[in-house]
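Before anything else, here's the structure in question.
One protein chain omitted, others in place.
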Amino acid sequence: MRSVGAVASEVAGLRVVRLVALPALLVVVWWAVGGSTFYLPGPVEVGRAFAETWFSERLVDDVLPSLGRLLAGYAVAGVLGVGLGVPIGLSRRLRATLEPVLEFFRAIPPPVLVPLIMLLAGIDTPMKVLVIVSGCVWPILLNTVEGVRALDEVLADTCRMYGVRGASRLRRFVLRGASPQIMTGLRQALSIGIILMVISEMFASSSGLGFTIVLFQRQFQIAEMWSGILLLGLLGLALSALFRRLERWVLSWYYGSGAARA
Amino acid sequence: APEQAQGKTKVNAGVIAILDTAPIHLGKAKGFFDEQNIDLTITPVQGGAASVSGAVSGQFQFAFANTTSLLTAKQQGLDVKVVANGVSSTGEQGKDFSAVLVKPDSPIRTAADLAGKKISVNQLKNIGDTTVRASVRKAGGDPGGIEFIELAFPDAPAALQSGRVDAIWVVEPFVSQALGQGARAVAWNFADAAPDLTVAMYFTTGRTDADLTRRFTAAMRKSLEYADTHPDEVREILTTYTKITPEVIAKMYLPKWPVEVNRASVQTVADLALADGVLSEKVDVSALVP
Amino acid sequence: MLEISSLTKVYASPGRRVEALRSITFSVGAGEMVCVVGPSGCGKTTLLRCVAGLLPVSGGEVRVAGVPVTGPPPRMAVVFQEYGRSLFPWMTVWQNVELPLKEKRVPAARRRELVTDSLRAVGLGDVADAHPWQLSGGMQQRVAIARAVAYEPQVMLMDEPFAAVDAQTRADLEDLILRLWRDLGVTTLFVTHDIDEAVYLGQRVLVLSSSPTVIMEDLKIDLPPDRDQLTTRSLPRFGELRGHVYRQIQQARGSR
Amino acid sequence: MLEISSLTKVYASPGRRVEALRSITFSVGAGEMVCVVGPSGCGKTTLLRCVAGLLPVSGGEVRVAGVPVTGPPPRMAVVFQEYGRSLFPWMTVWQNVELPLKEKRVPAARRRELVTDSLRAVGLGDVADAHPWQLSGGMQQRVAIARAVAYEPQVMLMDEPFAAVDAQTRADLEDLILRLWRDLGVTTLFVTHDIDEAVYLGQRVLVLSSSPTVIMEDLKIDLPPDRDQLTTRSLPRFGELRGHVYRQIQQARGSR
Partner (left out) sequence: MGYGLAGLGGLLALLEAVPRLGLVDARFLPPASEILATLATQLATPALWVALGETMRGWALGLAIAFCAAVVAGVVIGIVPGLRAVTNSTVEFLRPIPSVALVPLATLLFGPSLGSTLMLVVYASFWQVLIQVLYGVAAVDQVAFDTARSYGLSAWSRVRHLVWPTALPYVMTGLRLAAAVAFILAVTAELVIGSPGLGAEIQVAQSGGAVPVVYALIVLAGLVGIGVNAAVRLLERRVLAWHPAVRSEVAA
C-alpha cells in the first residue's frame, strides 16, 4: 500500500502535468517556427523583452490603471447585463420591443462606436470604461436573457403557488435558476473585457497596457509587442482562474445535482 | 483590356486615403504609371505602421508613410528605402495643411502659450508631437510640460469644442473644417519645424527589383510634379477617393509636392525626434533616403 | 370553498389537439377532503393545475372561496406530481421548506418550529441540511409534502403525493394528512392512483373517465369520520366501496 | 447472471457523508426475476445504479455474466425512477423508443414492429408522435417502460417503474413484464414499494434494511410459476408471504 501522501502528491503532480503539457508543446512549436521572420520573434527574445518591459515602473504606470478600468468596466457590464437581461428574459413584450434596438448596437464595431462615446463621455477614464462595457455587456445580456427564458416551469409554478414574488422571486429563483447561463456570459465577458481594454486604449490615450502594445506595434518593437500579448494572455489566465473559484462556489448545486455534468 | 496589361508589371501600393496622397491617384488617372509599364493597384491602408508592415511582408511593392514612421522603422532594422518624395509642407505660416488649433475664446494666443497644455495628436511619438514641440520651442516656450494625448484627427474637433483638450493638432481637411467652425490657429507646426519639411515619402523594401523601382520613381516624380502644378485637378481627384465634402475641398490648403526629398528636413526631424526621445539612437538618413 | 363549473381544457399545439377535460362540474365544501381517481392520462393533473390557477382554462370557471380564479389564490398549497422538479436545487431541504413561510412573513421562531415539526412528521428530521438532489426519490417527495404542510394552507392540492414512498411510510403520511385536515380544517383535493387510499382518506371520491374526460361518479364515502389504518380498512363497507370504485375505473378505461 | 459481492457505497460530499449501502451480497441467476423492497431512502436506487455500472462502487464488486462491471454492460435496459428526466424532450415518443434499437442496428422493418408493439403494449399506441412533455406523468413512465421492453434486453433493471400509473394499468403492466420475462428469459431486478407487487412478480424478494443498508431477508417466493392477477393474489400462501414481507419492512424501518 502506498502512503496517502504519496498518492496526494501524485495527484497534484498529475494536475501540474495536465496544466502545463499543452502550453509546453505550444512553446516548442513556437521555438521551431519563431525567429524566421521579423514579425514573429522566438520565445527567448520575447521572454527577454517581457522581463525588460514589464518588470519595471510600467507595471504600475501602465498595467495597473488598465486593470482598474478593466475591472470597473466588467463590473458595470455585469450589473447592466444581468439587470437588463432579467426583465427582458421575463417579459416577452419587452423582449420584442428591445431586441432590435439591442441588436442594432451589438452589431456596431466598438472602434467606430468610440467617437460617439467620446462625444458623450469625454476622452478620459469614463470613456474607456464605457468602451469596455459596450463590448462586455452583450454576452452577459444574451446569456441572461436565454437563461431566464429557460427557467424550469415546475419551479416557476411552485413560486407562484407559494406566493414567492417580487424581489424574493428574483433573488431566490430567477437569478439562481439562470445562474449557469449567467456564469457562461460572465466568463465570455472576461476575455472580451481584456480585448476591449486594449481597444479602448487605442483612442485618446497616452498610457495603459493596450496603448503600450499598440505603440510597440507602431514602432516596430515586435518582441516587446509580443511580450505585451503574452502579458494579456497571462492576465486572462489569472482572471479565469479566479473566476473558476467563484463559479465553483456559485454553481456547486448545479454540478452536484446532476442537472449538469461538470 | 487583358492583352494590354500583359507586358505590365503588377504593382500594389499601400497608401492612406487622404489629401497627401493625391499625386499617386492623379498620376494613375493620368496614365503616368501605364507609361512606365506599371499596372498600379492602390490599396488604402490605415496608417504608417500598416503600410510599413505591408511592405515588409511583401504585399506592397511600394507604400506611403510619414517621415517619423520611416525613421522608426529604419531604427528597428527594417529594410526600408525611400523611392520618392511624398508630401511636403508649404512652409508658409497661415497657409499650410497642418496646424495647431484652439477654441476661439482660448487664452492661448501663441505657440509659446501651448507649454504645459493638453494637446491632441493623432499618434503619440510620431511626427505630430515632434513638430508641435518644435513650434513651441521656436516661439520661446518650454515644450517639456506639454501633455500629448492620442486622438484621431476626425475626433479632435469635437474634443476641442467640448473643452476636453486645450489644443488639437490636425491636418486637412480638418484644419479648414475647424477654422470654418470658429477655431483659431496658434501654430503651423510643419512650417515651424523645418523649411519645406518633407512630411511623408514613398518607400520600398529590398526585395523590389531595381528596374521596377526606377520606373515607379519616374512615374511618381511625374505625378508629384503634375499635382504640384495642377491644384484644380488635385481638388477634382479628391472627390474620387475621399469623402471630403466639395465645399471643404474648395477651401482646403493644399500641401506642396516637390519632386525631391528635402534631406535636410528629414535630418532635422530625426534630430528633433532623438532629442524628444521618440527615437532612441541616431539614424543615418542617407541610408533611408539614398 | 372550491366550485368548478363546466370546466374544459384543450391542449392545442401545431399538429396535436388533446381534449384533456370535457365539462367538469363539482364543488368542494370548506374543510372537505375529496379524492380524485382516474386512469393514467385522463386529466387529473390538468384539473388540479386549473384549480390552482396555474393553467388557463379553455372554458367554464373555477372559483375559490367565491372568487373566480385567474392566478394562484392565496393560502393554497400544491404538491406537484413532478416532485423532483418542484424543489429548488440550490437550497437545502430546510430552506426549501422555509421559503414559503418567509414569504408569508411568519416570525423566525415560529418558522423554525413549523419547519422542524413538518420535517420530523415526514421522517426527514435529520437531512435538513442536505440538498434535494442528495436525497432519494421518496425523500424528495416527502420534502415537497413537508413544505405544503408547514405552509398551513387553507386549501391543499396534492397530485399523487405518495407515489414514491414505501407502503409503511405511505400509511404514516396518510395519517399525517388526515390529522392536518382534521386539526386545521384544510380543504383538500387529493389525486391518487391507489383506490384504497382514496377510500381511506376521502369524504368523497371523484372518479374520472378516460379522455375525453368527464366525472363518472361522485361517490360519498360513508365510513365513520375517525379513521384508522387497521380498523377502517377492515370494515366490510370499506371493501364494498373499494370494489365499487375499482369497477368504475375499469369501466372508465374500457370505455376508451 | 448478476453477482453482487460485499457491495458498499458511500456518498461523500463536503460536510455530508452517507453510507447508502453497507456490504450487500446476492446473486441473480440467468432468467431469474428478483424484486427488491425496502424503506424509502434505504438505497434501492443506489444498488440498481451500481449494478448498471452507472455509479462507481466504494467497495466490493458487481459482475454481470461473470464480467466485473466498470461501465454499463451491453444488452441491459434500465427504467429510471426519474422517468421524466430519462426521456429526451427533443424527440417524439416514437423516436425515444426507437433510438436504442437503431443503436443495436435492428433492421428498420423489425424496428417499426418492435416500437409499435411495445407502445401498444403499454397503451400508448396513439401518442407516438407526441413529445414527452406533452404527456401526463404516467404516460411518460410508460414510454420509458416501452423503451426498455422494445430493446429486448438480457438484463432488465427497473426502479419503481409503475409508481405513476393507476391500479388497473399497473396490473396490465405487471403482466406485460411477466410475459416478457417468461417469453424471452430476461433476467430482471425489480425495485418496488408495493409489497403485493413484489410477491406477485418475483421468484425471490430481497428485503433491504434502512440505512446503513444490508439485506434483511432473501425470500424465496414459492408460488406456482404461472401467475395470474386474480388466482395468484387470492392464494393463502400469497397472503402469508405478503404479511411476512410487510413485517420485515416494518422491522427494517423500526430499526433505524
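First chain written, first letter: the chains are A, B, C and D, and each begins at residue 1.
Here is the rule we go by: a residue touches a chain if its C-beta (ideal position, glycine included) is under 8 Å from a C-beta of that chain, and two chains touch if they have at least 3 such contacts.
Bear in mind the structure is a predicted one, so any value in this text is a computation, not a measurement.
Of the candidate positions D:G31, D:G60 or D:P100, contact with the hidden chain is made by D:P100.
Touching the chain that is not shown, out of D:L21, D:L47, D:V62 or D:A77: D:A77 (per the contact rule at the top).
Chain D meets the missing chain through residues 49, 52-54, 71-72, 74-78, 80, 82, 85-91, 99-100, 102-104, 131, 133, 147, 151. Although one chain is not displayed, its contacts with chain A can still be listed: residues 15, 18-23, 26, 37, 39-40, 92-93, 96-101, 103-113, 115-116, 119-120, 138-139, 142-143, 146, 149-153, 180-181, 183-184, 187-188, 190-191, 194-195, 198-199, 202, 210, 213, 217, 222, 225, 228-229, 232-237, 239-241, 255, 257-262. Residue positions on chain B in contact with the hidden chain: 14, 16-18, 43-46, 50, 53-54, 57-59, 152-154, 157-158, 161-162, 173-174, 177, 181, 241-245, 248, in rising order.
Everything below uses one rule, namely that only the chains that are shown with their structure count from here on.
In this assembly, the C-alpha centroid of chain B lies 83 Å from the C-alpha centroid of chain D.
Contact of a single residue of chain A with at least two other chains is seen at positions 256. Residue positions of chain B in touch with at least two other chains are not found. Of all residues in chain A, those touching chain B in their complex are 37-39, 114-115, 118-119, 122-124, 202-206, 211, 215, 217-222.
The touching residues of chain A, counted against chain C in their complex, run 152, 154-155, 157-158, 160-165, 168, 172-173, 176-177, 179, 253-254, 256-259.
Chain C contributes residues 11, 13, 15-16, 18, 37-41, 43-45, 81-82, 84-85, 129-130, 134-139, 142, 160, 163-170, 193-195, 246, 249-250, 253 to its touches with chain D in the complex.
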